[in-house]
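Removed: one protein chain of the complex. Kept in place: all other protein chains.
In this document, chain identifiers A, B and C correspond to the written order of the chains, with residue numbering beginning at 1 in each.
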Amino acid sequence: MPPIDIAARVIANARLSSDYSVLSLAAPEVGARTLPGQFVMIKPEGVTDPLLRRPFSVFEVLRNAQGAIIGVSILNKRAGPSTRRLYDLEVGDVVLCLGPLGQPFKTVASPAKAWMVAGGVGLAPFATLAESLAAGKTDTTLFYGARTGDELFYLDFFERLGVTLVLTTENGARGTKGRVTIPLEAGLKTLGTGDTAMVYACGPEPMLEAVAKLAARYHQPSQVSVERVMGCGLGGCYSCVVPVRHGGENANLVRSCLSGPVFDGAELVWE
Amino acid sequence: MPPIDIAARVIANARLSSDYSVLSLAAPEVGARTLPGQFVMIKPEGVTDPLLRRPFSVFEVLRNAQGAIIGVSILNKRAGPSTRRLYDLEVGDVVLCLGPLGQPFKTVASPAKAWMVAGGVGLAPFATLAESLAAGKTDTTLFYGARTGDELFYLDFFERLGVTLVLTTENGARGTKGRVTIPLEAGLKTLGTGDTAMVYACGPEPMLEAVAKLAARYHQPSQVSVERVMGCGLGGCYSCVVPVRHGGENANLVRSCLSGPVFDGAELVWE
Amino acid sequence: MTPDLAVSIGSLKLPNPLIAASGCFGYGLEYDQVVDLSLLGGVVSKGLFMTERQGHPPPRIVETPAGMINAIGLQGIGVHRFVKEKLPLLRERGARTFVNVCGTTLDEYVEVCKVLSDAEGVAAIELNISCPNIKEGGIQFGCSLNGTFDVVSAVRKATTLPLIPKLTPNVTDVASFAKAAEDAGADAVSLVNTFLALAIDVETRRPKISNVLGGLSGPAIRPIAVRMVWECYQLVKIPVIGMGGITDARDVLEFILAGSTAVQIGTQNFVDPFVWSKVLDGLKDYMTRHNVARLSDLIGAFDPTPPKATHP
Partner (left out) sequence: MTPDLAVSIGSLKLPNPLIAASGCFGYGLEYDQVVDLSLLGGVVSKGLFMTERQGHPPPRIVETPAGMINAIGLQGIGVHRFVKEKLPLLRERGARTFVNVCGTTLDEYVEVCKVLSDAEGVAAIELNISCPNIKEGGIQFGCSLNGTFDVVSAVRKATTLPLIPKLTPNVTDVASFAKAAEDAGADAVSLVNTFLALAIDVETRRPKISNVLGGLSGPAIRPIAVRMVWECYQLVKIPVIGMGGITDARDVLEFILAGSTAVQIGTQNFVDPFVWSKVLDGLKDYMTRHNVARLSDLIGAFDPTPPKATHP
């Protein structure tokens, strides 16, 4: 279905910490079309500075008590002017929300396992993916690393879905101390021949690179969601390119808004 | 006292109609310094579009129950992007408020009378002037013209001060039908030789011109508050000039933010 | 009476003056899902050379006050793949396709135009002699009057398609370049391409985009672009296609009053891909309010009489 642009009212803006908020938008038409891993281009209405929209993974597809889709939420982390403004929005404010955009994650089915690897705000695309995997009864694990214990969010949500949680924090306050790739590698080592774990990753680029390379080393497939500066989200501007190599070809710069943001980890060329 | 710039919280924003609001700002230092007829340069904090501040007459100097000055208000009329934004502000929003600026009205004392002539939003500088005149027990009349009866504001306020009200509306819904200059001229005709009425005027330029010329024709002094596009309000940009003639000299373009906005009606050259 | 939005660029009739600017609309087909391409006056393709190009490494864009800087570096599929893969689909959609032609040499410009002349479904050629983001060719022609004359003349001999050189604003007197293009046989000129610009990350002391310099577009440049359009309109007889920072119908009208026969919308596509229908509605509304039957009556209708100092 084609993306649409909704002038969406803010339903809620739950501040999870001084940096993170979950911004819920009344955009049922966007929610109804969204597949896990897709993103929206967002901008508060009436704001001309910053000029451009900003890309955000759809975090949740929101439903009312009757189960009808009423909108989407994003997991917003303050990084600069736009994310700061989104953090400050109040119920009733209006946000332009264009989407859904981009290629979604491909789900897997048993006996393959699904291992989601999230770094910080990279958790965002995994809530909808976990729901989709849970619906398919796939054995799912979330490797989730954050700076501090306070920045591990929505753990209940994933537990309720039956997702196994493997947590790490940089300061060791919660879960294992250190990078999320440490337990991931430990997990990969336990896989027997013939076992398949589809490794999904979203987070800082060095993490993505490490995860994709680990998966490859242990002969597991991976799907990584990359972040590039995006001017349009629709393939119009060519700002968002990443180098991708299919088979033995030379690397090509492809638009991550159209061909991504989710790519086969084995095909991305790390810069 | 030098003007100061306050990041002032909005204390209240009373919408008087779909176009007019009274925006009250917590800027005690500005209030304490303001003389009737002076103005402030205003801009919502954090807004870069529009870039420049906008000039507004100080409408009221606000006091708390104990009589201490707590801020100023402006009578805001929606005309374009900035005034629209000010109209939409809510309690707690922050507005940059620089002032007071410009030359105030000169008050008069009995036996001279004070006749204030206001057109529409031109009412703004007369609330503080009326208070000042009332304090001096000057016999004061407000000739106040508006488009409709619904746009005649703060009549109680002026009545409480003992100001005589002469109202006109364009549609005749309230007061005399037609221009405010009609009752003004009628009034001027009743003055005896030796009587003095200082005619104060603020409103649309054609009204100002008509009032100044009427006053001159009936040999009465006038002080008019003019409106020009103002870039800075401080004399820095030379955008706000008006032609003024002292005595027999050639007209000079003088900065209305420094030498005005209040000018001797007899010295302004009408364009 | 429905307002008549049609305009003509030489022999080329457009149902309305709104054209998607080069590099801001992919090859047009990317927007197929959100815009009915046949409703636009026209669509300009991304800049095309003879062969494929990878462009500059990212980051390729950065925002600035009321604008953005880009240095995409003309990543593109080359004219042959364009003719084969994109043109037939664009024709199917009913798009009026303008092709933005680049070259590193005069010969390359001519060759690309020849390929396009032999293809079906090209409405016009926009000759890009103004891209600030590549070193060779392009801007070198666009910054010299002789260079402009020479490349337009050479291409003129190679094609009968409507020929529209796109001018750079990074010159002292843009109107003289419009004149050189006219003298060399251009059917129209389009302007402005982007302004050469630099943004520095003061924390790292490095440029914000990989190419160091890039081109500034968006609302920030509009007042300069409108001035340049007016200058060209006064000097040349061929139609002027104006652009630079258009966001709404009022901006479009500003360019048309200043002398634009048609306009292009670039950066605003990124902000709002649905801009087209909003602008069309805005134009119709203006024409109704002002009792203008034909939009073309407004071309150059700017009246430079000074306004009054006082407000109503």
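Just so we're on the same page, contacts are C-beta pairs under 8 Å (C-beta built on N, C-alpha and C of every residue); 3 or more make two chains touch, one makes a residue touch a chain.
Computed from a predicted model, the values in this text were never measured in an experiment.
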{"item": "Given B:Leu23, B:Cys240 or B:Leu268, the one touching the chain that is not displayed", "value": "B:Cys240"}
{"item": "Hidden-chain contact residue, picked from the options B:Ala8, B:Cys232 or B:Val262", "value": "B:Cys232"}
{"item": "Residue among C:Asp36, C:Glu85, C:Asp118 or C:Asp201 that touches the chain left out of view", "value": "C:Asp201"}
{"item": "Contacts of chain C with the absent chain, listed as residue ranges", "value": "57-59, 64-67, 69, 143, 170-172, 195-202, 204-213, 216, 218-224, 226-227, 230, 245, 250, 253-254, 257-258, 286, 301-307, 309"}
{"item": "Residues of chain B in contact with the chain not shown", "value": "2-3, 5, 43, 48-53, 96, 98, 228-229, 231-232, 234-242, 252-253, 258, 271"}
{"item": "Footprint left on chain A by the chain that the document does not show", "value": "48-49, 204-205, 227-228, 242, 271"}
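Here is the rule we use: only the chains that are shown with their structure count from here on.
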{"item": "Components of the interchain contact network lacking chain C", "value": "one piece"}
{"item": "Gap in Å, rounded to a whole number, between the CA centres of chain C and chain B", "value": "48"}
{"item": "Centre-of-Cα separation between chain B and chain A, whole angstrom", "value": "56"}
{"item": "CA centroid of chain A to CA centroid of chain C, Å", "value": "36"}
{"item": "For chain A, residues contacting two or more additional chains", "value": "48-49"}
{"item": "In chain C, residues with contacts to at least two other chains", "value": "65-66"}
